[in-house]
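The complex is shown incomplete by one protein chain, all other protein chains being positioned as in the whole.
Chain lettering (A and B) follows the sequence in which the chains are written, and residue indices restart at 1 in each chain.
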Amino acid sequence: MTPSRVLTGMVSLITALALAGAAVAGDLGTLVVNLTTGGFGDRETAINALAASGEPRAAPILEALGAGRLYVRPADKAVVIGKAQGNQLDLTDALTGKPAGTASEDALQRVRINNRLRGVIDDAVGSLTLLSPDPRMRRSAADSLFKQRSPSALPAVEHALAAEKDAGIKRAFAEARASIILASNDASKAQKLEAISVIRGRGDRDAMGFLQAAASSSDADIKAAATAAAGSLNQTLAVWEAAQNVWYGISLGSVLLLAAIGLAITFGTMGVINMAHGEMVMLGAYTTFVVQQVILAYAPGLFDASIVIALPLAFLVAGVIGVLIERSVIRFLYGRPLDTLLATWGLSLVLQQAVRTIFGPTNREVRAPSWMSGSFLVGQIDVTYGRLWIVVFALLVFAVLILVLRKTPLGLHMRAVTQNRPMAAAMGIRTPRVDALTFGLGSGIAGLAGVALSQIDNVSPNLGQGYIIDSFMVVVFGGVGNLFGTLLGATALGIANKFLEPYAGAVLGKILVLVFIILFIQRRPRGMFALKGRAVE
Amino acid sequence: MKLGSLLRTGLVAAGLLAGAAAGAFAQDKEPIKVGILHSLSGTMAISETTLKDVMLMLIDEQNKKGGLLGRKLEAVVVDPASNWPLFAEKARELLQKDKVAAVFGCWTSVSRKSVLPVFEELNGLLFYPVQYEGEESSRNVFYTGAAPNQQAIPAVDYLMQNEGVKRWVLAGTDYVYPRTTNKILEAYLKMKGVKAEDIMINYTPFGHSDWQSIVAEIKKFGSAGKKTAVVSTINGDANVPFYKELANQGIKAKDIPVVAFSVGEEELAGIDTKPLVGHLAAWNYFESVKTPLNEQFIKEWKAFTKNPKRVTNDPMEAHMIGFNMWVQAVKKAGSTDPDKVIDAIIGVSVPNLTGGYATMMPNHHITKPVLIGEIQGDGQFDVVWQTPGEVVGDEWSDYLPDSKNLISDWRKPMNCGNFNVATGKCGGKGL
Partner (left out) sequence: MITRFLWQGVDRKLRWFIALVLAAGIVPVLLNLFTPPGSALHVPAWALQLVGKYLCYAALALAVDLVWGYCGILTLGHAAFFALGGYCMGMYLMRQIGSRGVYGNPILPDFMVFLNYKELPWFWRGFDHFWFAAPMIVIVPSVLALALGWFAFRSRVTGVYLSIITQAMTFALMLAFFRNDTGLGGNNGMTDFKDILGFPVQADGTRAALYLASALMLALFLLIAGAIVGSRFGKALTAVRDAESRMRFLGYRVEGYKLFVFVLSAAMAGIAGALYVPQVGIINPSEFAPGNSIEAVLWVAVGGRGTLIGPVIGAVLVNWAKTYLTGALPEVWLFALGGLFIAVTLFLPRGVVGLWAQLKAGRERSRRVAPA
């Protein structure tokens, strides 16, 4: 199957549509059965034939095929569309659209497609929906034609352009038209020059690609116009790229902040060199996994809320384990900070192996709820919802923590105990209880971080190990014992990393950041925000 | 105190178990020991633990069939803990202290390189089940995973022919397997007329978890108007965040397909694959292949692990093939003596799980079919293409200048792992 044959298919169906859909005769039953037989090449022909048939059932059948929901029932060879309903599939007859009972997936044969067919189906569905009442479908049809650039689609696009009422989609059609004209051989020079300015107006990477291609035109005027447009677009894009790096840096910084903020309490304010901090993060991630499994098994409808439900639970699980650790091990080690390194290292080995024994050594699947998947454009920056929520979440956790420390009695006691233990005890503060709660708070926050990190990283027994060194770097770089230092430290390291990465590569970039930290500590031996006074010694 | 008593109880229990199992055989011959050298802790445990389990299952089944040469098989499991010097130490322990007849183990190239001198010195047998970069052939090692020509090159051919890919991103973790594979692929692509500016090569550190910039860069590279594909040699751990980022940034398989060589069913079990439908992987086995042997294997595996959700993957099949080949060779030789097994195993042919046969070639690599699979929403792969027959593993790549003249043949009289056909001498350049 060559691309030109696909094009021929496209041409015929688009022209057919443009001429107000004169139906091509064809028995729907045969067309649909053809979809399910033969090799991938045969299926491609069948898809195009079905799309060109003008049958009203064509669009839903093709959509089902594209989504992998078209099945053959071996019993009666019926072609059916399945919709998941619990463990069973609700079936509808593909030809008639009427209900056709239920069946388990194992009992049916899925009609298989590959990537190439997925593209063909999308284009076919796209052109079937060029005049669809649904604006989103028209929009995606326009985008697909913009990239397709097949000259034969021009009449259909112009027809749709004239009929379009929505300004945004109208522009999309105009851009699609411009892109086709720029690529075609028949268009006049004036048309092409106008097309260049329309495409320049689109201002994204795709436009850049087309302009660069046009810049190698043989016509001097077109060449000059395209080169100029590409040049100016390039400058705009460079600015956007820098902005994008800042965003990526903030996003990486928020991850570092989340990972480090719990440590800023257990290590920063309590002085425990807490090597088991990463494992607390891991416990939070595994809690999220368990919550999702329970929800999927008993209340699938609540799935989108799973992350929110997991948050308090992760805080509790990690926090309670933190309190237990403090009561059983750490409390014997105050005044011997270096010994805490030894004990918590041992703890981290035990916790890792425990999780490996309980959940197995392999990665566990934590899914993204729908409100955390996908992305949107801000100018030319692709902002993914998942990352955006993590930034928001990190700041929220930070703000709440500051409030707890500054405005609650518990926070007051914590600060008192960490600043001067004997004095606090003399004032009647129950220091052992405060110690346990402080360690529990730090661990619980690490658990919260685990919920967020489960969205972007492996949920495996090794999860914590990947963050422990970075976390220590952030806390120390920011200044031990200063939460704002941790915030600024995380952001600065995140942004520095993301600006170095494109130039130096990911590996060298990271090395440079580490060297920078070493040099920075020489300049400011107590981090960005040094504690002052006697507590230092 | 407590630890001691715990240890003692464990030892007693182990002794009882071993005693009970030995009783069932009622033969007073010593069991044949089989070493299992896979990391059960540390960074590689994530991949290797499964292989330990599959070996235990295979040995268990062989014992149910009556053992080997009238003797029972006994697994000796050790944990090299993802620590490369420890791999060498444990290999020595298995061969010298436990006197195992064969070892099944290793995953990373560095672990294989670390144990290689030990196996050559002590004349042991190692079955290595993972796809690797090639450029090696040892008398004492049997490579049951894919060489680059059994995975990478067919995958690139598929994308070129079936999806019309013109522009290539070669993304990998910065270690020897991706480096070598990408060198080979680059040479191959250029031979096929791809221009240098249409190839982007990118390396990332181990366990890289922040893929935002690189995915954005791939997107940018892919917007030049030519069909673009990513060939990923990204190592295990870094894959999950990579795929999560791909899904989030909305890179669809029909726009920029990603073909991976180290992502199998096991790795996908940790990701929601719905946004990834259509991305590809090239392997020599997929769990979804429908053959009676495979269905039986999957059933046994789920029963053995008592977990209906456990998946099977390519290195597991490689271990199954390697184990069956070793059993055949021992039967043929009538002994577990390494020299006899090394002579007997060449030419041994056992069924693979995809409906064909795997044969041990004189270069200690095996024949394998190459399958291209597309990721499905349920974490499985749909086979969309496969080689018409089995492909022979090519240990010395034809696309690297220094290895194209080398061949390996461990049959007598050549008995050489790096024979130079140009100079007609054994030993690389034959200097």
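Note that a residue touches a chain if its C-beta (ideal position, glycine included) is under 8 Å from a C-beta of that chain, and two chains touch if they have at least 3 such contacts.
The shown structure was predicted, so the numbers you read here are calculated from the model rather than taken from an experiment.
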Give the residue, chosen from B:62, B:109, B:312 or B:352, that touches the chain omitted from the document.
B:109
Answer key for A:254, A:348, A:373 or A:443 versus the chain not shown reads A:348
Suppose we count only contacts with the excluded chain; which residues of subunit A make the list?
267, 273, 275, 329, 332-333, 336-343, 345-350, 352-354, 357, 469, 472-473, 476, 480, 507-508, 510-511, 514-515, 517-518, 521-523, 525-527, 537
By the contact definition given up top, give the residues of subunit B that touch the hidden chain.
3, 7, 10-11, 40-41, 77-81, 83-86, 88-90, 92-93, 96, 108-110, 113-114, 116-118, 121, 135-136, 174-176, 179-180, 183, 203, 205-206, 400-403, 406, 417-418, 420, 427-431
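The criterion applied here is as follows: only the chains that are shown with their structure count from here on.
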When the C-alpha atoms of subunit A and subunit B are each averaged to a single point, how far apart are the two points in Å?
30
Show me the residue ranges of subunit B that touch subunit A in the complex, using the header's touch definition.
40-41, 43, 45-46, 49-50, 162-164, 174, 202-205, 207-210, 212-214, 216-217, 219-220, 223-225, 237, 240-241, 244-245, 247-250, 253-254, 257, 266-267, 269-272, 275, 277-278, 280, 374, 376-377, 379, 382, 384
If you look only at subunit A, which of its residues touch subunit B in the complex?
3, 40, 68, 112, 114-116, 118-119, 122, 204-206, 208-210, 212-213, 244-245, 248, 251-252, 255, 352-353, 356, 360-365, 367-368, 373-375, 382, 384-387, 455-462, 465-466, 497-498, 501-502, 505-507, 510
